[in-house]
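Attaching a single structure in structure tokens format; questions to follow.
With one protein chain held back, the other chains of the complex are shown just where they sit.
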Amino acid sequence: MVLTAEPRNLASRYDVVIVGAGPAGMAAALGARDRGAARVLLVDREVEAGGILLQCIHAGFGLHAFDEEITGPEYAQRFFEQVLEQDVDVLTDGYVMDVASGGRVKLMSPSVGVTGVDAGAVVLAMGARERTRGAIRIPGDRPSGVMTAGLAQKLVNLDGYLPGRRAVILGSGDIGLIMARRLVLEGVEVVGVFELLSHPSGLTRNVVQCLDDFDIPLHLSTTVVGIHGRDRLERVTVAPVDDDRVPIMAKAWDVDCDTLLLSIGLIPDAELARTVGAQMDPLTGGPVVSGTMETTVPGVFAAGNVVHVNDLADWVSMEARVAGDGAGALATGARRPEQDIRLLPGDNVAYVVPHTISSDRPHTVSFRVRRPIHGPTLLRLSDVHQRKVRAVVPAEMVTLKVAPRLLEGFHGDVLRVDAIPATDDRAGEDPS
Amino acid sequence: MTAVPEPFDVAGAGLHDPREPGAEVTTHAYLCTGCPLGCRLEVDARDGDVLEVRGFSCRRGERYGRQEHVDPRRPLSTTVWVEGATIRRVPVRTAEPIPKAQVVTVAEALRGLRIRAPVRRGDVVLADALGTGTDVIVTRDLDRVAG
Partner (left out) sequence: MGRTLAHDVVVIGGGVVGVTLARVLSRYHLDVVVLERDAEVGFGVSKANSGIIHSGIHGDPATVKGALEWPGNVGWLRLRDDLGFGFAQVGELLVALAEDELPTIETIEAQGRRKGVPGLTRWEPERIRRAQPNLSREVIAALWAPTAGVVNPYEAVLLIADNAVRNGVTIATEQPVIAIDPPDPADPGGPLVLRTPTRALAARYVVNAAGLYADEVARMAGVGTFTITGRKGEEYLLDKRLAGLVTSIIFPCPTATSKGTLVTPTFDGTIMVGPTAEATDDKDDTTTTPEGAAQVFAAAKRLVPAISERDVIAEFAGVRAVADTEDFVLGATARRGFINAAGIQSPGLTAAPAIADHLVEVLHDEGLALREKRDWRPRAEHPVRFAVLSTEEQAELAARDPRFAQLVCRCELITEAEIVDAIDRGARTLDGVKFRTRAGMGRCQGGFCTWRCLELLAERCGLPITAVTKRGGDSWIVCDRSDAAEAPDPTAEAPGTTASGIELAAAGVPADGG
């Protein structure tokens, strides 16, 4: 089996159309089927379903979804097997160009041309894209050899080429850390990883297993300030930064390399959400969503990295099941829950997803802290719920489960989410 | 040009407890990699025997601390050439984690290996890799394509 399945016939109408067949899209398809949506179409622009999972050949997937640690391709294939068992139509090599009001989905694919299908509900699951050189303004030349870590990952893991012979990695995001190890294992010299912040951006596990294990130096509070090379990259200039993240040029030094990989963050690839007129959250870069992951455009749902950038595919899939469930429910005529409680990011919270919740069902509230707290931390939902954890860092998303019973006595319309140092020991420690 | 600053070392950042004077027990710092929590573990050991593991949040964490001190292991994921498929490299991994010290040598042994589609998830490409007792297996299906 490969992760493709030409739909026998593209129907003219689907209960749910899902845009993107990565960990979010596949889980959304299953969620929609579980909720009774009879006809579900999954569209992906690549030749196979699976999304970025296919190039994430490393372990670290499935601990929540399958209770077993597996690699990206295995995770993708297991989900895809379920998708096929559930009789979901899959259109690969397909691209959703627009979703008009009324649920008319405009799509293109060599197998069906430029055409339209009607959808009872749509789930946006396009994932994220990488930030590029343009976003951080490094002065200097514009040679070849400067690329995002994710592109390098594809070149190495799927296509069998190397991005260069001697690499510097800017940014300690997970993709960059994982690529550092991949490159070393494939015979590329990795000179070092440079991180503007004073703490690593990626998961600790990746710092240990991808850098420390291979003696690759991680330079914190240091960034690339110059790119040199007419045709191909020849060297970069790096400099430590001060407390305001301003480079200290007097302490700059040059590093010879022919490759600079950028691992400087992901942005929700939410252009389609914007096009259909969904309200966007400037904090996440993705659409504003309700407790069923519906955007502000009725019938258009969103889940996964297109809403907010997650650390784990497993969490993306869990969130997307909620979206698929919501889309399936709506498409099969169920009533939309009352979304009456807004969630607001409070102390040390960068963003909160979803943006509203209802009191009729359990919700998982996901958020990210702004600053690390290296000690007992209270995650607090106004005064209705709190949970104590041992530490929080921006690299690791945190969640609060909100059961309906917690909201029984709550009659306001806004809940605030805080992540603050725990000052007393009354709250029980929750190690999960 | 100035001197290159010392790189940051997570494992050693203020966690390493030096040998207590006169005591045979040594404490070693490890970062648990079992899950994204990344628990900071401390392992007390004497003559290679683990006496106590602290700082874990789950039993897997305790086992990890013990294992990491006595016999550190890593999962290895890499790719090998595949012929007759839609992509040129097929992803593979060790069925179980292998000794950390052998990760690079097993990866090197897999370089230059060439297999042929079709392959199925779980197919063994290298049995008992370099005597580690662990097979290297394919992690996805790939059909044969025409031409």
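As written, the chain order gives the labels A and B, with residue 1 at the start of each chain.
Simple rule for what comes next: a residue touches a chain if its C-beta (ideal position, glycine included) is under 8 Å from a C-beta of that chain, and two chains touch if they have at least 3 such contacts.
Every value quoted in this text rests on a predicted model; they were computed, and no experiment measured them.
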item	value
Omitted-chain contact residue, chosen from B:25, B:51 or B:124	B:124
Touching residues on chain A - with respect to the absent chain	45, 93, 95, 97, 106, 108-115, 129-130, 132-135, 137, 139-144, 147-148, 150-151, 154-155, 159-165, 186-187, 230-232, 269, 271
Those residues of chain B which, in the complete complex, touch the missing chain	81-84, 88, 109, 111-120, 123-127, 136, 138, 144, 146-147
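Convention: only the chains that are shown with their structure count from here on.
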item	value
Chain A contact footprint on chain B (complex, rising order)	1-2, 4-5, 7-11, 31, 33, 35-39, 57-58, 74-79, 81, 86-89, 91, 93, 100, 103-104, 107, 111, 121, 139-143
Complex contact set, residues of chain A against chain B	1-2, 47-48, 54, 57-59, 63, 69-74, 76-77, 156-160, 182, 184-187, 192, 200, 203-205, 207-209, 212-213, 217-220, 222, 240, 250-254, 311-312, 390, 396, 431
